[in-house]
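Of the protein chains in this complex, one is absent; all others appear in place.
Letters A, B, C, D and E mark the chains as written, and numbering starts fresh at 1 in each.
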Amino acid sequence: MIEMSSFFIAFFVIVGAFLSVVTALGLIRLPDVYTRTHAASKSATLGVMSVLIGIMIFFWTQGGFNSYFVLGIFFILITAPVGGHLLTRASYNSGVKLWEGSVQDDLAMDKQTQEQIATKNEET
Amino acid sequence: MSLLHLAILLPFLSAVLIPFLFKGFRNIHTGWFVLLVPLVLFIYFIQYLPLTSDGNTVTKTFEWIPSLGIDFTAHVDGLGLLFALLITGIGSLVVLYSIYYLAKEKEALHNFYVYLLMFMGAMLGVVLSDNLIVLYMFWEFTSISSFLLIGYWYDRERSRYGAQKSMLITVFGGLSMLGGIVLLYIMGGTFSIQELINMSESLITDPLFVPALLLILLGAFTKSAQFPFHIWLPDAMEAPTPVSAYLHSATMVKAGIYLVARMSPVFAESGLWLWLVAGFGIITLFWGSFNAVKQTDLKAILAYSTISQLGLIMSLLGLGAAALHYDQLDDNIYMIATIAAVFHLINHATFKGSLFMMVGIVDHETGTRDIRKLGGLVNLMPITFTIAIIGSFSMAGLPPFNGFLSKEMFLTGMLSVFELDLFNLSTWGVLFPVLAWIASVFTFVYSIKLVFKTFLGKPQFDKLPKKPHEAPIGMLISPIILVSLVIIFGFFPNLLSNSMIKPAVEAILPSLVDSGQTVDVNIYFWHGFTPELFMTIGIIAVGALLYATLAKWQGIYNRIPERFTLNGMYDAGLSLSEKGSLRLSNAYMTGFMRTYLVYIFSFFVAILLSTLLIKDGFAIDTTDLAPIEFYEVILAIILVASAVTVIFAKSRITSLIAVGAAGYTVALFFVLFRAPDLALTQLVIETVSVSLFLLCFYHFPRISRNIERIGFKLGNAVISVLVGLTITLISISSFSSRSFESISQYHIDNVYDLAAGGNMVNVILVDFRGFDTLFEIAVLAIAAMGIYAMIRYRAAGGKEE
Amino acid sequence: MEILMSIVIGILFMCATYLILSKSLLRIIFGTLIISHAVHLLVLTMSGLKRGAAPILTDGVTAYTDPLPQALVLTAIVIAFGVTAFFLVLGFRAYQEIGTDNMDEMRGTEGND
Amino acid sequence: MLTTILYISLAVITLSMLGVLYRVIKGPTAPDRIIALDALGISLISIIAIFSALLRTSAFLEVILLFGILAFLGTVAFSKYLEKGVIIQRDRNE
Amino acid sequence: MINLPLLPILIPFITAAVLMFFPKRIKAQRTISIISSLGAVIASFVLIFTIRQNGIQTVNLGGWDAPFGITLVSDMLSALLVAATSIITLFVIWFSFYYMDEGHERHYYYVAVQFLLVGVNGAFTTGDIFNMFVFFEVMLISSYVLIVLGGKKEQLRESFKYVLINVISSALFVIAVAYLYSIVGTLNMAHVSERIAEINQPGILTVIAIFFLLVFGLKGGIFPLYFWLPGSYKAPPIPILALFGALLTKVGIYAIIRTYTLFFYHDTGYTHMILGVLSMLTIVVGVIGALAYRDVKEIIIYNIIIAVGVILYGVSVMTPEAIEGSIFYLLHDMIIKAALFMLAGIMIAIVGSSHLKDMGGLIKEYPWVGWTFFIAALSLAGIPPFSGFVGKLLIVQGGFRAEEYIGPGLILLSSLLVLYSVMKIFTNGFWGTPKEYHGLKASMAFKLWIPTAAVVVIAIAYGVGAEAVRPFITQAVEPLVNPAIYIEAVLKE
Partner (left out) sequence: MKKTNDVILQTVTKIITFMIILFSIDLFFSGHYTPGGGFIGGLMTAAALLLILLAYDIKTLQVILHVDFKLMTATGLLIAILTGTGALLFNEPFLKHAFDYINLPILGETSLHTAVLFDIGVYLVVIGVTMTIIQTIGESE
């Protein structure tokens, strides 16, 4: 039983560590803010959750279930995407340029059409 | 507190009433009330005369700070009483004179008389105190009250200048005297002059003796306007004339003489004393009389004359000290020097007082004191002229006035130097009679000039601001009394000899009295055809010649440029001290915060590193260190990298993010160091702080435009590195010098049993050291309050938000 | 570890001093922030690091890390927070009134003559 | 064995933090740095978790939870600042 | 009443907390502050007389025995300083009624003053070195609030510098405590002293002694750490300046006296020599500043620096006589500086400027102010029988007796220049040609004058009644020259 749990603990922690390396690589290598957010909000969140699950199991085997872990995981689960969203929107609105390799900018198109409509309304 | 103490304090006590009397009785000149004080005191002190002339003394003690040896001990002996009588006697005359001199309608009499009474009390205190500290106290009071008196017409620039000058110089002397007093106290263990006199034998061998002597003499010389400290006296003439008459004939300047006389028994055994006192005296005598001749202001002539006369008395006192070295009184001609000093002291008070009053009358009635505008007043002011002629002839040392007698004795004293084989006097001592004679010649010249230029010669009344006429009788009473004394003392000098001079001399040279010798004072007009007589005749002859040819040789006075005169040096020194201070101060007080910080940090580094080096404080002990893990090193790198990023960050948001990263890393370190509470607190506070910064960024400039030069950066970098190095070195050393177990084992052991808690940090915070916490939240509360007030209340705009 | 920390603290001090000596208000404030971090770490370091378990009473543990410095640091952190907040607001109020964030333009020696 | 794995993971995560820190320093834009700071914070959570497992103490679990919350708070504050310049409004409908 | 030493701290503390509830009600603020300050004065006097009878008073806060909890220790020195502080605060508050803008009063002015009193009294009383840091912080943050209140350009500029310096010095303070704790492992000052004596102050402790000197010297304004002082003190309104000038630097001095007599007395040849040299230089630079400027505030501010030098010189000599002189002078200086600043405040209120070139002939219209100033000036210069004399005499005496001649000579010379600098104010401000002023009405000046004159009267009484004061001072000196008394009172061994 302890063997098994050790395996799970090791697995989750290693996955977490791996994902954090991925995060770091992503942050270093990816070309612009918008792509880097992926690295941060997806792999980092996943990584930390994985570590937390691992350690949660560890403490479980040590002598008791600790609710703080569940709370923590839940917390990160709901806050991380919102944080990522806010940041991306903020950087877009504050005028950070997209990577030149970007294919599409829906929000800009959207805004353009809106403005066109607005100008039309004014004309009429 | 005895009657004697009350007598000394009476002027101070009555001074309190003066403003009320001035306000209450506008019709009566306040001076009439004031006059009572010196009169009563004079009568009171006269009663002591029989006592002291029998050689007795009176000592009364009032305890003030006995535990420090400071008691108000009043001691009346011949010397003290002589001065007390001069102070109160001349004081009465001066007050009487001032009643007519100062108009009650125009002048701020309440101020004037308060100052005058304070001064009188201070002088009495000086001459009657036995305790040196109390003496010093009154001494400084004389400086201060004379400051006020000289600056009485405070809206005049010259008055303020003179007042300040006299105060600076005399207080300087006073302070050095205090230093001397303290040295004496250390040597003798007492502040009492009488006790010090008794142990003078042992004092002279003490290494501190010479410094004490010098410091005390410095005090006496400044007060008595001895060369080169005489410069304050001419400027002090800005005071109203009654004040000049009082301060510079009988009192203030004589305080220095008094001190020298008083301290003679303590110091006079030393050759240094003799040389210094006599030497400075004779130089002052010469310099004062020489300069008096060139003056054109009547009061200035008198001022320089005062300086020179003080020098005369001082030199006599110095020579008189030689008496201590000769046991046989019969042929002790040096005793004569001391007798002459005391006698001349009295004479000077009489003739100089009358002359000052005379000048005051001239000034009052003609509106000027400028000798170049005056002349021919003899017909208009015959009584004043008489006063003037008697006074100045006495001053010049002409018979039959008292000045002649003391002048003769002075010359005798000076000539006796030849017979002195003490302290190398035989070589340079020859200068004494020579200088004395020359000075006497000049004295003759200015005395004559004073009278003749004012009263004789061509009348030129059109130049005068006022139409001159004889002074009212009230104003003449005082000078007339004084000149009568000049004549009386001239004809009957022995009136004084046993009642006043003898006790005073005994007080100055007590060791002679103790050894059974008696002081025999006999003053005669006619000593036969002595060298002194020929010298006097010479003085008159040469003096008359010089006066006649005054216009021809006056030019030499202009040879010395203003800058090189002592006065010029004083002014230059003062303005240099102010301007120089300002320049110096502005040079380092730049107002740049960075400069100050550089000073502070440099000092910090320099002194700590050198102490570490000198005291061999550096220690490194690796036996008791916690292990280092690999990840900890990386975390340390992260922390350092974030901190360094702050330095190089171009924008404020980058700096903030880096600071935040550093803060989070610190929190992680707290975790590594097993401090969960700290980590929690650090995290929340870091986050809240970051939010605060973001909140405030709105109010800050977006881009910092402060470009810094390379040199500036380099300087900062050097200092920063040194500061960091210092902290690191001391940290390592202190950690390596751990010598004791921490007291916290107690907290660990008792946290559950005594404080009912499990989290030791929290229990320490709320219980063991709850007091800290209480005031820590107070700090928070004040900070919040301050921020609120700072934002909401903007006095600059004049309103609240 | 203590020696490593001493060096780290020294470097933090160096950075802080450098920032404090610079001209911009904000950089000075950041400098004080870093100084306080360094100080807090120093207090902990000076009492010895990792000498036992976290100072929370646990069954079966006898060696605890010295709790006293931790309490001191906590006090110091809170005080530093209050002061920093005040300082920050002071900084921006000064900027608003004086119109510059350059320390060199904040001399205040005009009145001296 | 497990301890070794935990140690290695700890080392790996701290190393990756170094990489994240590179982004904090390098930028180039503010959002880049904020994202990196966020990631740094999240890595810290992992480190604390593994560390408490190594020490076998539950003393630091509050820290983990707290960090989760605060990292979010920081992100919100930063993004509001970037977007609006002012992070707390008096009345958003003004 | 075992909590007696606490009362001078607790009374203003509770008052401040209560006053925070209704900042806008000025009448209530004024009444409560003055009553509570009076209470603090009474408490401190009761404390003094208790100590006179029963020796050093201690409170082990929270009931924890001496080295483990925080102990408040009131020896005579602390009690005297606490009393002086409370008295000065009382009169300054009274003075503020007529001087401060209503805006100040509505924005926590009185609260901050009470907190300042808490901090100062606490720093004087505490027997725990870290607790002293906390009280320093209370004092400093209140001073920050006071200095910036009103938010004028000059104030903001100078208070930024002031806060910066003090943040640095606070950081250094904590570091110093950390170093000390590392070596001796305790925080209670008596215990620290005992443990240092046990290991006989090795070299590193001497370094730490210098470190403490730097920390407290920054607060006390010794050379070359005083540079921030003149500018910062010039900024706030006069009552606040009076509090600062009278109290803040004195806390630094007290801390130096305490640490240098209780902790670091084993290597006086080095530490006290440095202290002596620095104090002499402090006198010199103070004099230079006092001579250089012609601004009333600035002249008196530089006189603070001179006084700091004089007091610390006495401490550096380290003989009972000199220390007694220092304490005499310390108390004198607190009172007289408050009085002088208040007097300068009246002048400024009348003239509307603090520069001497705008003043002249004030004595014609305001003789009572002029004469009070004159007496205060004499007192400052140490003219007997006023208050500065005995202290100066003892310091000089102690210096000479220790066969040092430069220091005492410098102190005597500085007296002259001090007198010159303040008489500069008198001759140019009060004397001289009267000018037209559009400042305060005479009636208001009279109201301001009453508390000021009261302080001057206290100063005179202190000087003339030196004999009555002296037993207290000698008692204050005892634990300083013999730390065993202090240690025994605290640790009760």
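Heads up, the rule we're going with is that contacts are C-beta pairs under 8 Å (C-beta built on N, C-alpha and C of every residue); 3 or more make two chains touch, one makes a residue touch a chain.
Source: prediction; values computed, not measured.
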Which displayed chains the hidden chain touches across the whole complex: A, B, C, D, E
Sole residue of B:102, B:448 or B:787 that reaches the chain not shown, by the stated touch rule: B:787
Positions on chain E contacted by the hidden chain, ascending: 1-3, 6, 10, 13-14, 17-18, 20-21, 59-63
Interface with the undisplayed chain - residues on chain A: 71, 75, 78-79, 82, 85-86, 89, 93
On chain D, residues whose C-beta touches the chain left out of the figure: 59-60, 62-63, 65-66, 69-70, 72-73, 76-77, 80, 83-92
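Quick note on the criterion: only the chains that are shown with their structure count from here on.
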Touching chain A and also chain E, the following chains: none
Partner chains shared by chain B and chain E (touch criterion as defined above): C
Chain closest to the middle, measuring from C-alpha centroids that were averaged per chain: E
Centroid comparison with chain B (C-alpha atoms), farthest chain: A
Chain pair with more C-beta contacts, C-E versus C-D: C-E
Intercentroid distance (Cα basis), chain D paired with chain B, Å: 70
Interchain centroid distance [CA atoms averaged], chain B/chain C, Å: 49
Mean-CA-position distance for chain B and chain A (Å): 81
Residues of chain B whose C-beta touches two or more other chains: 582, 585-586, 589, 591, 593, 597, 672, 674, 676, 727, 731, 734-735, 738, 742-743, 747, 768-769, 772, 776, 779, 782-783, 786, 790, 796
Touching two or more other chains - residue numbers and ranges from chain D: 13, 15, 17-18, 30, 34, 36, 55, 59-60, 62, 78, 80
Every chain pair in contact, whichever chains are involved: A-D, B-C, B-D, B-E, C-D, C-E
Chain E residues touching chain C - in the complex, by the definition given at the top: 130, 133-134, 137, 140-141, 144-145, 148, 151-154, 156-161, 163-164, 167-168, 170-171, 174-175, 177-179, 181-182, 187, 231, 292-295, 298, 355
Partner chain C, residues of chain B touching it in the complex: 582, 585-586, 589-594, 597-598, 601, 620, 622, 624-628, 632-633, 636, 639-640, 643-644, 646-647, 652, 655-656, 659, 662-663, 666, 669-670, 672-678, 681-682, 685, 688-689, 692-693, 696, 699-701, 704-706, 708, 716-717, 719-721, 723-725, 727-728, 731-732, 734-735, 738, 742-744, 747-748, 751-752, 757-761, 764-765, 768-769, 772-773, 776-777, 779-780, 782-784, 786-787, 790-791, 796
Contact set on chain D toward chain C in their complex: 55, 57, 59-60
